[in-house]
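One chain of protein is taken out of this complex; the other chains stay put.
We just call them A and B in the order they show up, numbering each chain from 1.
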Amino acid sequence: MNRMAAVALNTFKETIRDRVLLVIVVFALAMIVAALWLASISLGETARMMQDFGLVAVTAFGVIVAVFVAGTLVRKEVEKRTVFVVFSKPVRRGEFITGKFLGLSLTMAVVLAGMGAFLFLLTWLVAGVSSWVLLAATGLVYLQVLVVIAVTIFFSTFSSALLASVLGICVFAAGQLSHNVLSLSRLGDSALLKGLSWVIYLLIPNFSAVDIKPGVVGEATAAWDDIALWSGYLAAYAMVALVIATLVFNRREF
Amino acid sequence: MGEGVSGGWANKDSGRERYAVAGDGMLPLETTVARPSGRYEERMETEKGQLSQKAVAVRELRKTVAVGFRRRKVEILRGTSFAVNEGDVFGMLGPNGAGKTTALKIILGLMRPDAGAIDLGVARAAVGYLPENPYFYDYLSGRELLQFCGRLFGLPERVRRERAARLLAQVGLEEAADRQLRRYSKGMLQRIGIAQALINDPHLVFLDEPMTGLDPLGRVEVKRIIQGLREQGRTVLFNSHILADVEELCTRVAIMRAGTVVWEGAVAEAKPPDGGNLEDFFIAAVSA
Partner (left out) sequence: MRRVFVIVALLAGLAGVAAFQLTQRHVTNADARVFVPSSRFYLDFSPSFRTTIADAYWLSTVQYYGEHLKSDARFDSLGAMLDLVTELSPRFVRAYQFGAYALLDAGEGQKAYGLLQRGWRRNPDAWQLAAAAGMLVYMYGEGETKVQIAADWYRQAAAVAGSPDYVSRLAATLLQKGGERDKAITMWAQVYAEGDEYARQKAVAALDELLPARCDERIAALAALDVPMTPDRRAELSAALLRD
């Protein structure tokens, strides 16, 4: 545990010193501009627009930063040969992978908390609306980001950093669209198509189930029981990804 | 059982338990055995209270790697065998590409051999390693790196702190201790590398080209450290192609060429029959 914590702490230091936090600043500036613009064209629905598009921005920024850093986490150690320093010591591959994941997760927690808090405050200042559901939604975005990080780390154990990042984004997009995959399976009678759709649906993480944007803007009420279940599923998904990444990484030589 | 065929750390408590055991001077025996077909398997045999005579022994190591874009197969080790005694300062000599670093990596568990056997007389937690041309996390400070390495060995905080301070003083990096590694010179990196190789108070120390990039003062310093290690009864194995250093520091030497050890023995015997020094002997050995 201590070893894993050491790797995690090290990764946290690495990623947070990587000026990743600047993303929050960029996000904040972009949101201020967007908010002022939205306020003028949304015909009084500024709060709703800010929360909706704001959450989209939080998700986009969060996922992209996470994916591109996650892709390099393992790669960089191999390329820069710092792996020698680590694995010549009694560290297991699983501890290494999990530690890297936890370190980046901590950094992304800071990033997403920063963006979420800023959006919350800005909405309150500009539109006079403060909704704690917005903060809950940010938390669920964080959960999605964690899954994406785990999957990207998995890809990075056997492919290049860039490819791993791109695949990570693809998995995220697929996860957002998993609702569609399900409806695809209702299309037509071909058993093969149905089966294939079901396989894809099970393989990709169901992100649309924990997206509570409609709840934030008042379009729907969030079904917290379901969300809790799906959150558990996503947590398990991330763990499975890390386990498989460890298995692949076990076979790696340096 | 742990990592199994990965060649990693079979005993998950090796960090703590073994360390404590090593402090008492009792070292368990680890044996790795190869099947005749070439498949690699690791078995653990623990015999408490028995000191191995050999710190490291390798037999008939073979390793082929796929190199480059086209995955060209290159046979790096073609049956490497040598043995290091307790208390030796063992030098590995050889031209580039002879397989010195690969052999070292296999002993450390960073690579798996295709065939061959490795006897490691100490637990891997009692081993220190300085890689060739070391690169460390450049965003960490020297002290932070030592803390990190200490934690990887499972050292308690107080021990970590004391050792880090002592080692930083020993390698002369006290005032640079809190500077980021990216601002260290090559020599300073080498020295922090030696410090992290010693953070776990190892019984067996592997140094891969420890003198590269050091100015004369630095080289003297490192030599002094190696001699100090020897006086403390530790076993040192280092790769080098600076023959003068090897001649000066080592007790035994192995000369590698093209994946095999062509000569192994005491440094004193590594002289050509008709007079001359190690250099002549070496040239003769590798050009034969």
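Note that contacts are C-beta pairs under 8 Å (C-beta built on N, C-alpha and C of every residue); 3 or more make two chains touch, one makes a residue touch a chain.
Since the model is a prediction, treat every value here as computed from it, not as a measurement.
J.: Using the touch definition from the header, name the shown chains in contact with the chain that isn't displayed.
T.: So, spelled out: the chain left out of view touches A.
J.: In the whole complex, not just what's shown, which of A:5, A:28 or A:64 touches the removed chain?
T.: Counting the whole complex, the residue in contact with the absent chain is A:64.
J.: With respect to the chain omitted from the figure, which of A:3, A:48 or A:75 is a touching residue?
T.: Per the contact definition at the top, the residue touching the missing chain is A:48.
J.: Touching the absent chain: which residues on chain A qualify?
T.: 18-20, 22-23, 26, 30, 38, 41-45, 48-49, 52-53, 56-57, 60-61, 64-65, 68-69, 176-180, 183, 208, 211-214, 217-220
Please note the rule applied: only the chains that are shown with their structure count from here on.
J.: Taking the mean of the C-alpha atoms as each chain's centre, how many Å separate chain A from chain B?
T.: 41
J.: Applying the document's contact rule, which stretches of chain B touch chain A when the two form their complex?
T.: Interface residues on chain B, with respect to chain A: 2-4, 6, 8-9, 12, 14-15, 105, 108-112, 124-125, 127, 129, 131, 133-137, 139-140, 144, 148-149, 151-154, 196, 200.
J.: Would you tell me which residues of chain A are touching chain B in their complex?
T.: Touch residues, chain A against chain B: 2-3, 5-7, 9-10, 13-14, 17-18, 80-93, 250-251, 253-254.
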